[in-house]
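For this depiction, one protein chain was excluded, whereas all remaining protein chains were kept in their positions.
Read from first to last, the chains carry the letters A and B; within each, the first residue is number 1.
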Amino acid sequence: MQSYSYILWIPLLPLATFVVLGLFGRKYLKTSSGLIGTLSLLTSCLLSFKAAKQYFFVDGKVDGIYQKIEAFKHVWLQFSPGVSIDMGITIDPIAVMMLVVITSVSLMVHVFSLGYMKGEDRFATYYAFLSLFTFSMLGLVLSVNIFQIYMFWELVGVSSFLLIGYYFYKPSAVAASKKAFIVTRFADLGFLIGILVLGFYGGSLDISTLIQKFTTVQSPEYISITTASFLGMSMLTWGLTLVFVGGAGKSAMFPLHVWLPDAMEGPTPVSALIHAATMVVAGVYLVARLFPVFSMDAHALDIVTYTGVFSALLAAVIACTQTDIKRVLAYSTMSQIGYMMFSLGVSRYGGEAGLGYMASMFHLFTHAFFKSLLFLGAGSVIHLVHSNEMKDMGGLRKLMPITHIAFLIACLAIAGVPPFAGFFSKEEILTAALHENTLVYGVALFTAALTSFYMFRLYFSIFWNKEADVHGEHHGEGTWTMKLPLIILAICSVGAGFIGFPEFVTSDGAGIETHMDIASMAVPVSLSIVAIIIAAIMYKNANEKPAKVATAFGGFYRAAYKKFYVDEVYLFITKKIIFPLIGQPIAWADKHMVDGFMLMLGNLTAKISAAIKGMQSGKVQYYALYFFGGIIALSLLLIYIWK
Amino acid sequence: MNEVPLEHILIVSTALFFIGMYGLFTRRNMITMLMSVELMLNSVNINFVAFNKYLYPEHLDGIFFSLFIITIAAAEAAVAIAIIINLYRSHRSIDVDDAAEMKF
Partner (left out) sequence: MNLSLLVIFPLVTALAVLLSKGLKQVRGFALLGSLTQLGLAGWLLKSYQAERASGNLTTNLFESNTPWFTSPLINYHIGVDGIAIAMILLTSVVVVAGILVSWSMEKMSKEYFFLLVLLSMGAYGFFISLDLFTMFFFLEIAVIPKFLLIGVWGSGDKVKSAMKLALMLMGGSALVFVGLLGIYYNVHSFETAEVIRVGLTSGVQKFFFPFAFIGFGIFAAMFPFHTWVPDGHASAPTAASMFLAGISMKLGGYGCLRMVSLMPDAANYYSWIIIILATIAIIYGAFATMMQTDLKYINAYSSISHCGFVILGIGMMNKTSMNGAVIQMVSHGLMTALFFAAIGMIYSRTHTRMVAQLGGLLKAMPFISTVFVIAGLCSLGLPGFSGFVAEMTVFMGSWQNPDTMYRFATVLSGASIVVTAVYILRATGRAIMGPISDEHALLADATWNEKLASVLLIAAILVIGIAPFLMNQLIVPSTDILFEHIGKAITIK
């Protein structure tokens, strides 16, 4: 078997770029930083493709099953015997798939940003942060150790924070970056405790060891974690649920999704990379990574399923009402991730039962391409009209033909129209859901229709509808660096579905056969097409219909437009409960009670001394009086008390 | 010959002591205070001599002690008067209440 040690370079190159650009970029490499970043990422990307080729086609498969390989492992921090954080590289189908996805999308974003971010003041810093993000994300997917995942998890969080807050002088960007970090941090607390639970019972933090121990029913670790319980749930359920909370935070699942729409304050290419294709699917990846353990616990899987399906539906409903194009895309991302989640939830481990797992990964793969395409397309549009609002757009198909075609392809892909990529993956998800849980299937079907509707609402509003008044200089679609990624991604969005995905990525490494029958395909596809037609009727030309529909839905429409007031609930909890009812009383108590007590001790001493200092009058005769008084008292004491 | 009983002598010395003490507390003039102190010392001397005679006539310790105290008293008077003179130079007064700087 050939060595995989070169994979180490895939994350290390962006890291090196980050260090170089971070230290010297601002002063010395101001103009060349984009090129440096792009070239180093191109190298990483090529290495990823090499790794994928080697793993999938040359030596990854042993006896028809893709093996999990640990290419590199180094003890980073030893806690106690057997329990340590290791830094390492694990290679298995999902890791390799993620490598390809991350490096290629990141490369596209790097190239796109060359044009999009040109002339920015902190151009070098931007590329440094992009590299940092890419490094962290690659480290995350290659992790061998659950704590290693947690570390890179935090790092992607912080690079997301830095990139959302890139326009640091805009208060809204600052608020959004804070919100993103704090909400995900809150979720990470759950993840951390989940790790502690699993690590405690498993006696290790190594993922393979944990999986091996917790999937062997007769192992002492499995027995101890399933027999121990807290509040009526076994510790295994607790551990997995808490880990899932971490995943839900990063992947913007209800109720931890509030940060994602706001995160659109960042530069649009960043949204394409982080908040569409890579970081937000980290939660899905995490569940997939620990899937053998999840599959041992039906409760945890149920939680995953229902969170996923509810988020998918909720986000789709909200997306229908939003007017900021990036926010529509953000909710659509959330909805699609909900698909991936429940698909994992309805899956079981191994063989045909693992269809949901495969479908989820497949959807992750295709979604990365068409969603980043949508975002980059939106970026081009925003670059032209300098606005995020739909009302400022319309009729742009003539001004930007390439963007128009690319955007249309992506919309068709996400709507699940054959033969575009999204069709295949969504079809697998729906099939998996149908086998397992009819309720979920029904909701998923409805959500799929909604998805087609709001995506085409977006498409028609941008490229058709009324003619937008694009004034000022017409720089059209920008430089070739902005067009090239759109074209490449569009090709991927068409072609990605034809890869024989089920052969490569499955829950147990063995390829599975999938059969698509026309009957099961007909329902979702026809629903989608109907939804597209409705969208066309409503939005292709400027008319009164959308307003009428909105009034017909009345309160429900307003609630959806206000995102069902989840933000308000959070604001209420923080501004009305945590700050005034916890923070301020504590600060007050510290100043007035704890410190007050210490001050009181001091003041008491001062008071006592003030009270008795009158004795020191300076008058000698009083001293003599005290002296003799003392003598008399002592004598009396000696005579009468102690004899 | 009828001996004077010890009690009588003790009454005298106690009276002397408290007269001295009273003088020490009430007089503001330092010279008079010094004299009061001498009175107290002398009352102690009387006690020493008296106890020596009545209780341990074969020893001489008490007498020695009173001699010792007389010597000390002389030295003390010298030092005290020196202090008083210095005080008079700085404060133009030998009233103790005028020298009350050493307080809190």
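Everything below uses one rule, namely that a contact is a pair of C-beta atoms (placed from the backbone, for glycine too) under 8 Å apart; a residue touches a chain by one contact, two chains touch by 3 or more.
It should be emphasised that the depicted structure is a prediction, and the values quoted were computed from it without experimental measurement.
Colleague: Which of these, A:Phe181, A:Phe365 or A:Phe424, touches the one chain of the complex that we don't see?
Modeller: Within the whole complex, the residue contacting the unshown chain is A:Phe181.
Colleague: Of A:Tyr6, A:Tyr28, A:Phe57 or A:Phe168, which residue touches the hidden chain?
Modeller: Answering carefully, the residue with contact to the hidden chain is A:Phe168.
Colleague: In the whole complex, what residues of subunit A lie against the chain that is missing from view?
Modeller: With respect to the unshown chain, the touching residues of subunit A are 26, 75-80, 83, 85, 147, 150-152, 154-155, 158, 161, 165, 168-169, 171, 173-175, 177-178, 181-182, 185-186, 188-189, 192-193, 196, 199-200, 579, 582-584, 586-587, 590, 594-595, 597-599, 602.
Keep in mind that, in the parts below, only the chains that are shown with their structure count from here on.
Colleague: If we count contacts the way the header does, which residues on subunit A are in touch with subunit B in the complex?
Modeller: Interface residues on the subunit A side: 613-614, 616-621, 624-625, 628.
Colleague: Which residues of subunit B touch subunit A in their complex?
Modeller: Checking each residue of subunit B against subunit A gives 21, 24-26, 28, 33, 96-97, 99-104.
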